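I have placed the structure first, in the form of structure tokens, so that the comments after it can refer back to it.
Yeah, one chain of the complex is gone here, protein chain that is, but the others are all in their spots.
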Amino acid sequence: MNALAAVGRFTLEKLVVLGQVARFFGMLVARLGIVVKRPRLVIQQVHFIGNHSLLIILVSGLFVGFVLGLQGYYTLNRYGSEEALGLLVALSLVRELGPVVTALLFAGRAGTSLTAEIGLMKAGEQLSAMEVMGVDPIRRVLVPRFLGGIIAMPILAAVFSMMGILGGWFVGVVLIGIDTGAFWSQMQNGVDVFNDVLNGVIKSVVFGVAVTLIALYEGWHCRPTPEGVSRATTRTVVAGSLVVLGLDFVLTAIMFSH
Amino acid sequence: MSNQKVDVWVGLFVMLGIVALLFLALRAGNLSSFSLADTYAVQARFDNIGGLKVRAPVKSAGVVVGRVADIQFDDQIYKAVVTVNLERNFEFPADTSASILTSGLLGEQYIGLDAGGDDRMLVAGDAITLTQSAIVLEQLISQFLYGSAEREGAVD
Partner (left out) sequence: MASQYNDVMNLSSPAPAERATERSDPSVLLSFDRVTLGYGDFVVLADLSLQMIAGQVVAVMGGSGSGKTTLMRAATGQLPPQAGVVSVFGQPITGLKGAALQALRQRMGVLFQHGALFTDLNVFENVAFPLREHTTLTEAALTNKVLETLDAVGLKAAAHLKLSAISGGMARRVALARAVVREPELVFYDEPFAGLDPISMGVTARLIRRLSDRLGCASVLITHDVAESFAIADTVYLVGQGELKAHGSPATLGESSDPYVRQFLDGAPDGPVAFDYPVTPDFERWAEHKGVGQ
């Protein structure tokens, strides 16, 4: 009976958190107008969140592309279908790896820095100071970061996919020697702009909203102590990654089941 | 960082994103093969379309001359009705035949047009009457087995 009560309590706790997150989301959405009045704030955040993540996304995309090219070649070679390597690399990246891996890296790099920044601002009473000055900290601090994350994520995912395809091309065509014409033409025949590329973009937008929301929520609600901030950043990465993977399953099921 | 510098970097970032998206759409995807040329619609009925999908190419002599626009089921005649958009600068005789072919052995399916000899050309809204359905692998195999079983029987 104790175990049942524990499960019940656990579920109830999670439901409460879900409700709080939904309410937090509502608070952010209600204040989105700041992008029109103070676009500079949003632009600055796109810089901090997006530009500063570019290096890791470029390099990771390239190396994932290398590995896809290599592994893909080994597998396709067995069935004599090496010429389909371009198609394999492109579809894997555009549909799945691009949005998902980018979101996971994003949660780790940008998500944690958002949580830590907000948490430390809370600990240093900066948010309180703003409130007392008559400045709404949600509007001034949180919403620009929320928009910055949503704008940056799809761009990063597209860049990741592009780097991956180029990486796969490099390994497959330049290093291994597959025919470059076959590489690109099979890819172009098989990758559909609406079914594959657009769906990948939609996924990355959804992931961007989810990860940024979780990062800001954890920072806003963390305990303003060093331990509190550390726990909050951990939760951002863990919860963010799990939510991304879960959403990926749901979205894939919706989008790619004919 | 001064405001101007930030603007420049963010602008570059967004630019990179647009470039990446265009790359994916054009070089990786099939957007470039969407012809913006004028098209006219023609219908064809098939017993079995196999794995044919919307936006599949329509080829004649191996060259893409159009795209599959729509696939419907007619429950009066119990056949698949495929609407095809052909590029306006390609005209086909009224007795052209359409078959559903597979690229390679296990590849994607497309419609192949075999031009006929009629003087009258197909116009928008016409129907292609001569059609060849997709070859369904299971039927082929069962035919082969049935045929070989018959032969076995005949020998005995």
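What to note about this one:
We just call them A and B in the order they show up, numbering each chain from 1.
We take it that contacts are C-beta pairs under 8 Å (C-beta built on N, C-alpha and C of every residue); 3 or more make two chains touch, one makes a residue touch a chain.
The structure presented is a predicted model; accordingly, all values stated were derived computationally and were not measured.
Touch, as defined at the top, links the missing chain to these shown chains in the whole complex: A.
The missing chain, though absent from the display, is touched by one residue of A:V29, A:A129 or A:L245; that residue is A:A129. Along subunit A, the points of touch with the absent chain fall at residues 120-121, 124-126, 128-129, 131-136, 140.
We adopt the following convention: only the chains that are shown with their structure count from here on.
Taking each chain's centre as the mean of its C-alpha atoms, subunit A lies 35 Å from subunit B.
Interface residues of subunit B facing subunit A in the complex, by the touch rule stated above, are 1, 3, 6-7, 9-10, 13-14, 16-17, 19-21, 23-25, 27-34, 55, 103, 108. Against subunit B, in their complex, subunit A makes its touches with residues 40, 43-44, 46-47, 50-51, 54, 90, 94, 151-152, 154-156, 158-159, 161-162, 165, 184, 187-193, 196-197, 200-201.
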